[in-house]
Every structure is written in C-alpha cells, then in structure tokens.
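One protein chain omitted, others in place.
By letter and in written order, the chains are A, B and C; residue numbering begins at 1 in each of them.
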Amino acid sequence: MSDPNPVLTMTAISKFFPGVRALDGVDLRLFPGEVHALMGENGAGKSTLIKVLTGVYGHDAGSITLDGEPVAFSGPMQATEAGVSTVYQEVNLCPNLSVAENIFIGRQPRRLGAVRWRDMRRRASAVLARLNLDLDVGELLGSQSLAVQQMVAIARAVDVQARVLILDEPTSSLDADEVKQLMRIMRQLRDEGIAIVFVTHFLDQVYEIADRITVLRNGRLVGEYPTAELPQLALVEKMIGKELDALERLDEAAGRDLAAVEAGTPVVEATDLGKSGSVEPFSLTIHRGEVVGMAGLLGSGRTEAARLFFGADRADRGQLAVDGRPVTIRGPVAAIEHDIAFCSENRRTEGLVGELSVRENIILALQAARGWLRPVPRRRQDELVRRYIDALSIRPNDPEMPVRNLSGGNQQKVVLARWLITEPRLLILDEPTRGIDVGAKAEIQRLVVQLSDGGMAVLFISAELDEVLRLSHKVAVMRDRQLVTELANDDDLDADRVMRVIAGGAEQKDGTRHE
Amino acid sequence: MSSWRTRLPAVTGHRLFWPVVVLILLLAANAIYRPSFLAVEMKNGHLYGSLVDIVRLSAPLILVALGMTLVIATGGIDLSVGSVVAVSGAVACLHISQQPDQNSLGSVLVALAMAFGVSLLLGLWNGTLVAVIGIQPIIATLILMVAGRGLAQLITSGQIITINSDPYRMIGVGHVLTLPFAIVLALAVTLLVAVLTRRTALGMIVEAVGGNAEASRLAGIRARRIKLLAYVVSAACAAVAGFMMTANVSSADGNAAGLWVELDAILAVVIGGTSLAGGRFYLGGTVVGALLIQTLTTSVYAMNIDPQTALLFKAMVVIAVCLVQAPAFRAKFRRRRAMTAGPAAPTGEQRKEQVAA
Amino acid sequence: NSDTGDNAGGTAGDDKIVLGFSQVGAESGWRTANTTSVKEAATEAGIELKFDDAQQKQENQIRAIRNFIQQKVDVIAFSPVVESGWDTVLKEAKDAQIPVILTDRAVDSADKTLYKTFLGSDFVKEGRLSAEWLIEETKSATGPVNIVELQGTTGSAPANDRKKGFAEAIAANPNLKIIASQSGDFTRAGGKAVMEQFLKANPKIDVLFAHNDDMGLGALEAITAAGKVPGKDIKIITIDAVKDGMQALADGKFNFIAECSPLLGPQLMDLAKKVHAGEEVPARIETEETTFTQQTAKEALPTRKY
C-alpha cells in the first residue's frame, strides 16, 4: 500500500471461453505486504482471473507483470517457481498421497536425489502445527475430511517462500477456529512483506483482514478500493450491481416458532441410529415444516449423521421411522422413495457429474426416481430447469453447458436445484451455502424458509452458526461424533451459547432440551 | 476455440467430421488405385461390390463395438468379447451340426436361443465380477477372455465345426431386399441400442454412472445394476456378432473366431469420440469407427499392400485419424495460421484444462 | 494327482517311459488332430505323456521344456513355434542327458547334436509339390496363368516355407504369375475376406494357391458368391488335407491338395522308445505324406482319420 511499486500487475486481461466472456479487460494491482480481497458474485470471474495469472489458462488479451517484468506463465509450475503460490478453489490435492507428501511434493527434502521421508514428515508436522493442526501426516489425504484437506492445501502454499500468495475461497469449508488460525498466518505473512490475494464470500473476513478490495462483476472490473473507504453495504451493491433488499429481509425469518412445528407430524424419527466407527447412536425427530440445524466442529460427525438418514452409509444399529412407520433404508434409492433428499457437502466428488450438462445434472435425481424407462419429457425438463436456473440465478443460464465449466458457486446451486425438483419431504442440506455469494446465499436461505413454511422438513448443516441460528427451529449439536444435545432456537439462544456447547463447556449431555 | 467455429461452417466442428474425412480419403485412395473399387453392381439380385463388402464385414465389428461403447461409457472395459463371439458361434454351430436336418428353421432358432442364453450368462458373469465383487474391469474380463476361448474350443473339441444350414447361413451371407442380411441386422441392432439409450433415460443414466459413479449413486441411480447391465448387453451384442462371423463361413472355429476383435472394438469406440475414462458416449461415432477400421483392413487386400508392411500402414492411418481428430493438434495449426494472420495470443499454449472451477 | 508326480520324479528303474511333449497350441484343426494322434499313440505304446500346450508362445515352450527337465522325464519332444532360439534350453536338456525329438517343425541350431532327430513334413516341399502339379496341369496353356496366393500368418514358418517352395518352383515358368498375394491368417474368415477383394480387383484369376485348406474353404465361398465355379473357373490348390478340404476336393471344388499329415503319433512313440533305449536314429525323418487330386481324394476319403 505504502510501497509505490506493485509486485504484480494484471492489465486489461480478457479471457473467452466458448460462448462465455469470463474476463473482459480486468486490472489487478498487488503491492507487497498487503492482503488484497478479490470480490464478486458467483461466476464473476475471480477464479478465472487467478488461473489466468498462474498460467492455467492462456489469456486472449492483456498483460501481466511481476516486479515490473512482463511475464506469461505456461503453467502453475512456472508460476510457483517465480514465487506465486496458489491455493485454488476446491481442494486440488492428491487424495492417494499422504498428508505430508501433499504438502511437500515437488519440493521434497532430498539428499543425493533421494527423498528423505522422515525429514519430510517431520517438517510437515511442523508446518501443520503452525496452523494449529496436529494429525498423523502419514495418513492418506483422501481419508481426511474436506476441512482438513483445505488446511493441508493452505499449509502447502504457505510453506513456500513465495512473494505472492493467492487463496481462492480457502475458508469456505473451515469453521471459525480454523479461520482464526488462517487469519493469524495471513497477517504474519503480510508482515513479512508477502502480497496476498484473498477470495471469499464472507464479508466479515474481508473486513477483518483485507487492506484493499478489487470488485469484479460479470467478468468486468468494477473498481479497486481501500477497505476502509468501502462500507460493507456499498461493497455488496458493487458486487451485485443493484440495491440490496434481499439481505435485510432475511432477519425477518429469524425467531421461528418451534412449538408450532413440534405439534405437527414427525416426518422422520431416528432412534438410536448409529454406525460403529462413524457416529455414536443418536435420536432425532424432524417434523413437518421444521428446520433442524446441525452445529459442531469440523469432523464432529454432522455429515456422517446426515448420511445415515439418506442411506449413503448404512446404519448398523438403531431405527429410522418415516411417518411413524419403521423403515429400513438400504441406500439412496430407498431414501428417495421415502421422499428424502440429500445435498452433499462435496459437490465435486459426490454431487456433480462434471461432463453432463446443467440440465442433465438437475434432472438426474428426478429421472433416477422415475426409472430409466420413463424419461422426463424434454419440455418438462426444460421448463423445470429454466425455473430453477432463474430461481437460483445459475449463471451462465445455459442449460446445455457442461456443469464442470460453471464457477464453484453455480455448481453448488445446480446440486441444490437437483434436489429441489424432486420435491422431497425431508431435505438434508450439508453445507449448501459453501462458496456461494452473498446474494445467492440470501436467496437460498429465503428458499429454505419458504420451503419449510410450505411443509418441507429440512436438516440444515452449516459451519456458519449465524446461518444455522437464523433458519432453524432447533439446533442439534454434535461433538466427538455424538449428538450431545438439542437446543430450541428461542430468544436467548445465540452463537455464544452454541459455541460453548460445542466446546463441551456449559451444557451437559443430558438429553433434555434446554427450554 | 470459439473464433474458428464461427469462421468455418459448423460441420467441421462436428465430432465425426475428421474420422469421416479420413474414411473418405481411404476410399478415395482405393478408388484411385482401382477405379472400380467404388462400383456397386447388381449380381443375382444382390448388391455386389467392395463397398458392400466393407459394410457387411464391419457388421459384426459394429455390433461388438456398440456393446463395448456402453461398457466403456460406464467406465469399464470388456476384453472378453472376442471369446464370447467364439463361444456363441461354437454353441450355435455345435447344436446345428447335431441335428438330422440342419436346414430346419426350428432347430436353428433353438441353436440361436441356446447360444444367446449362454452368452448372456457370460455377460452376467463379467458384470457380477465388476459390479458386485468390485474387481477392476480389465482384469475381471481378462479371466473370461482366456477361459472363454478355452470354453469355445472345448465345445468344438478343438475342431472346426462345419455346418450346412441355409437358415443359419442367412445370418452371415443372406440378403433381404438386395441388401446383405448382416447389414440389416447390424442396422437394426444399432437402432435398437440407440432407441433404448437415447429415447429413454438409459443413456443419460449410463453417462452419469461413467462420469461419476458415487454422485450417481447418491442421486438415486442403481449404479451397480447399470454396470451389470452394460456387460450383459455387451455379451449379447458379441453373441450376435458371433452368429454373423460363423455364418459367414458356415463353420465355427473356436480358436480364430473373434480373435483380437476386442482391440478393434475398443479402437472403434475411441475413434468414435467416446473417452475410455467413461461418461459421454457416441453410438454414431462408434459405427463410423468400425467402418473406418474395416475399410482399413479391406484396403490392405484391395490395394494389395504387402502383408509384411500392412501393419505399418495401419499404424500410420490410426495415428493420422487420432491426430486430425485431436482438438489440441488442430489448435496448433490454427495458431500457426493465426500467427501469420494477426496478433497472436500473448501466452503460449492454451490448456484445454477442464478443472472444475 | 500325486502319482504322476511321483513317476515324473524319475525313478530310474521304472520301465514306463515318460515323454514330455510341448505342443504349439490348438490354433487349427490340423494341430488338434496332431495332438490327438500323439495322445492316442502314447496310450497305445504304453508311454506316459506329459502334455503341455504353449498357446503359440515360444516363451511358454521354453518354460515347458525347462520344467520337463526338472521333472526328469525320459524323452522330450516338441513342435517348435519358431525355428530359432532353442539352443540354450536344448543345451540344458543335453546336460541333463534327456534326448530331444523335434516334431512337425525344424529348428535352425547349428549344433545338430542338440536333438536326436526331426520328425515332420517339409513345408518347402509342400509348396513345391503344389507348384509342380500346377506346372503339369498348365503345360498346354498358351497365355499367362494368373495365380493368387493366400498366405498363412505373416511371419510363421509354414507360410514362409510354402510361399518359398511354391515361388521357387514356378520361377522357371514365365507363364505362371502370382498377381496378388495376401495373408489370410490361416483362417476361413480371413481367406474369404481376402479372396473377395482379389476377385474384385482382378477380373481374370485362373488359380488360387492357399497355404492351408481352411483359407481355401473360405475362399471357396467368396468365389461362389462372385458367381464363379470353383475348381473350373478358378483352380484351387491347397495344403494340409483335413477332412473338409478333402471333401471339397472329392466334390470337385478343389483341384489339388498337398498333404501335410498331422498323424505323427505312432512314429513319434517309436522314436521315443528307440532314443530312450539309446539306439541310433536317422537325423531327419519325413512323415509319410502324399498328394491328392480329385480322383485320389474320392478313394481316400472314406478312410481318412482327420
């Protein structure tokens, strides 16, 4: 900021994909020792800009300089060598390698050309310890939760002595504590003079750490602002390009009437449902029109619990009842027959079929439920898909675009749309707002309220406590793979109290609900 | 990528454009070598000519490759098709050869049904190994590739079973409405598979399973059943191909029938644009691929290329097809042209990088 | 079954001879007949046979011979997949003092002491006999005689030798000309597919020379489909004399077959006994073979064993 010489500039960058203008004359200036937030809606072109910078994509126009010298990286390898270290959106690591290797591959400590495994593991542990993470670095990365993987990716980038560090939505799958660690590290690196590009949809984080903000909209540059001079609301308006009333309306949804829904019919009741080695037996009832939030730390077993409802993993003890009748759910097929839908947290490996189009991905579950012999008529497909593309503002709004070409947030919306069109009675949402921009997030939250008002039961898992508190009738708290308690979402429930329960302090596992 | 598409007519952008171009070039080369190559005449009320031969001879390959397309689309591979061809032909011919009246339509139909049934069982076996037990497809089907050929020879006792049955011959060399029956049959099966996959949701479901099996499972697709089905269909197609091949020469040769057909079939599928990694599949492409391969083989005979160099010739054509078909290859040349035409892209090569955002 | 294992252990005093036989494979009816003949003859002669099928791979055959040596069989016999490359393993057999008999195909070892004898037909001669018949047949022909040739699998010994024998013999006669020659892989389907194109490319074909009966039989179908009469419009010469081929010859569809007899079994067993007893045997024994014309085929057909 104070330094007049930017370490990196991108000038008038344009990038075209077939039928899509992803970037159109975008500039970016990066000074040593600053945290620079890159902001924009889903599909605004943030990730593309980063990939152009590091040479993953070539660009159609514009120029890049590093330390005043024009550069054109042929790929991430060159970029890394030149001191540009990147964590791309979505975890891009090798699941088949150990945690330690994922941190060090390509720059392993060696002696006489031979990789020194012991040394590498030791150093990996040290790097992770810096992020306050202590795990067996010899374990396969693929067996770790998404959050841990994200942390490993960050550790890898941070450990390189880079001049430019780029973090594309590193915090989307982290919980508050991890985010705190990351912020600490970022500050430390900034103070060492490293320039950091930080992409996120969490405005609080931006205002906590960023020095300057560059805003993109629809592939175009909106402007570059010092954080101090851009109030939060103005930022949002710049991002979405219009006045924002959706955000305000959200708070109206808060304060949901638990008693009313509890009086209704239970849709799904789990009794001592559990799976050894995965989730301790738990009981949970979800009523018609009820939103049950699930809170807990990373790896507390929320996802695991949700998967049991859907049969994604098979429970080995306990009972599940739908509409009061005991059922055995052998797999997703059975769950869907009982009108249960599950929107997985990991869209890339468990959600989308990248090669198929947006349309096909959206109708996939509906089609599967109807059986292959009864294809959804094309007209109806188009109509449904169109409706949800509009409702969730999926962009680009081309139903025939392969879904892997969509930006991360838009992919998430596609998964959501898939389940919404099946009109389930119980909708399980595992981190549905991950990587989604403020506008769309508000949209989704409003949708959840609307659906539950219409009688749908929702199990809502999110790392953002605010969101959970805003939407749920009650909050189930998980700790150590146990459901420790259920908290009614009344007036005196706030984030602090939930945090205390999560941390295992205040409330005990008494099974009774705090009234 | 988009710029040239607007410049050139849409046809050149079609996936099948380049394979078809190579096919036409091959035919043209033949026609130059021997102008009568393209001639199709009427002989005894049948169409007769090299072109007809090519289509007729490629019929069994088309069938096998169709089944292979589905298997590959689910992310698998089926090496056992050659053996299934041999077994189905052997069972059918053995049964017919044991009949007092080989020309009886009834016993031929029984023979076909038996052979078809056996082949379905073989397909089920493959499918079970892959989808239920979870063995890697290449090795699961390798088992039957080895053992199946033994089975075929066991059935024929290692001999070539010669039969003399007009109804059976019909499948290989008969004609309907001047067209070779084999062509009609291959066309019918192609249409059937196309209708089954594209008029229903089956095709999309198969592509979803091949594209991401776990995501498909979580979307409520019975991924295992789909995989199993693909292997059964593949075996069924191979069985019909087996009938054609054995009927073509009125004899079942447990050793030679369908030898290496799996490689040709996979090649046809790949030339047709289907990725071996699974996912999107293109039946039309597969048919073109099969025709191309048969044309290649027939060209060797028709142009009398020395058998000692025939393989070199084949290698050249295969690599040529792949190259012109590869977008990256064409992009290199376009860039060359663009460089001279106007300001070039500032960076080196644009990666066809399909990383999810 | 452990008792064969015990025998194979080679109790020297055992009077039952153990013969290890490595077969090329089962790639044709001819080969299967050959295998059957060896097996039957072994039972008849009271010789214990250890049979191994090499699936057309030389590596497998070498491995089999090594294992025979390990099992200390009394005599080793094999039909080499290819001519060359046997010295090493044959030396091992010699060191282990196990006599070796070659059947069907020869090896090209410079050291002739590596094996006792070679029992089999002469592929070059088969090609030559075919050519000689043709020369005789077309003695009176004035114009050129157009020959098409269906070769066996490219690179295989019978294909190479039959081609060579035939070509050498017709070289002297300028009238006889091979106008096209392609590989039909020794199979009926191959023979048919190649012949179809020959017929289209060459308006005038007088003679077909096929390296085996099967290709000839396949070609027969192509000729008929093209509206020509096999045996008359196009004369057909083949090699082998398997049953279907002989039938075609007797039916007048083929014109000449040079026999290549697979029935080596009895001769082989005789030799095995002799070499085991240490008797001297001739270094080269040709199988008793003949040639067939349409006339002789009719006579021979009822008594053919394969």
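Criterion: a residue touches a chain if its C-beta (ideal position, glycine included) is under 8 Å from a C-beta of that chain, and two chains touch if they have at least 3 such contacts.
Simple rule for what comes next: contacts and distances are computed from a predicted model.
Enquirer: What is the protein name, per UniProt, of the chain that does not appear here: "Diguanylate cyclase", "Phosphoribosylformylglycinamidine synthase subunit PurS", "Sugar ABC transporter permease YjfF" or "Dihydroorotate dehydrogenase"?
Expert: Matching the unshown chain against "Diguanylate cyclase", "Phosphoribosylformylglycinamidine synthase subunit PurS", "Sugar ABC transporter permease YjfF" or "Dihydroorotate dehydrogenase" yields "Sugar ABC transporter permease YjfF".
Enquirer: Identify the visible chains that the left-out chain touches across the whole complex.
Expert: Missing chain, whole complex, touching shown chains: A, B, C.
Enquirer: Using the definition of touch stated at the top, determine which of B:Ala28, B:Met42, B:Ala188 or B:Ala328 touches the missing chain.
Expert: The single option touching the absent chain is B:Ala328.
Enquirer: From the list A:Pro6, A:Gly43, A:Gly62 or A:Pro76, which touches the chain that is not on show?
Expert: Hidden-chain contact among the options goes to A:Pro76.
Enquirer: One chain is left out of this view; which of C:Ser37, C:Ser156, C:Gln182 or C:Thr238 touches it in the full complex?
Expert: C:Ser156
Enquirer: Given the full complex, what residues of chain B touch the hidden partner chain?
Expert: Listed in rising order, the touching residues are 79, 129, 133-140, 142-154, 158, 214, 254, 263, 266-267, 270-271, 275-276, 307-316, 318-319, 322-323, 325-329, 332, 352-355.
Enquirer: Suppose we count only contacts with the excluded chain; which residues of chain C make the list?
Expert: 1-2, 4-6, 8-10, 20, 23, 25-26, 32, 35, 39, 49-53, 55-60, 62-64, 66-68, 70-72, 82-88, 91, 108, 110, 153-157, 159-160
Enquirer: Name, in rising order, the residues on chain A that touch the hidden chain in the full complex.
Expert: 56, 75-77, 79-81, 86, 88, 91-97, 101, 105-106, 108, 110, 113-115, 132-136, 138-140, 142-146, 148-149, 156, 177-178, 181, 277, 297-299, 303, 346, 348-350, 480, 503
In the analysis below, only the chains that are shown with their structure count from here on.
Enquirer: With contacts defined as at the top, give the pair, A-B or B-C, that has more of them.
Expert: A-B
Enquirer: Roughly how many whole angstrom separate the Cα centroids of chain A and chain C?
Expert: For chain A versus chain C, the centre distance works out to 71 Å.
Enquirer: How many angstrom lie between the centres of chain B and chain C, each centre taken as the mean Cα position?
Expert: Whole-Å distance between the two chain centres: 34.
Enquirer: Touching residues of chain A toward chain B in the complex: what are they?
Expert: On the chain A side, the touching residues are 16-19, 47, 51, 55-63, 72-75, 88-90, 92, 310, 312, 331-333, 335-336, 342, 344, 348-356, 360, 364-365, 367-376, 404-408, 410-411, 418.
Enquirer: Any idea which chain C residues touch chain B in the complex?
Expert: 25-29, 31-32, 35, 151, 154, 180-183, 185-190, 192-194, 196-198, 200-201, 214, 217-218, 221, 225-227, 244
Enquirer: So in the complex, which bits of chain B are touching chain A?
Expert: It comes out as residues 1-2, 5, 199-202, 204-205, 207-208, 211-212, 214-222, 279-280, 345-351, 353-357.
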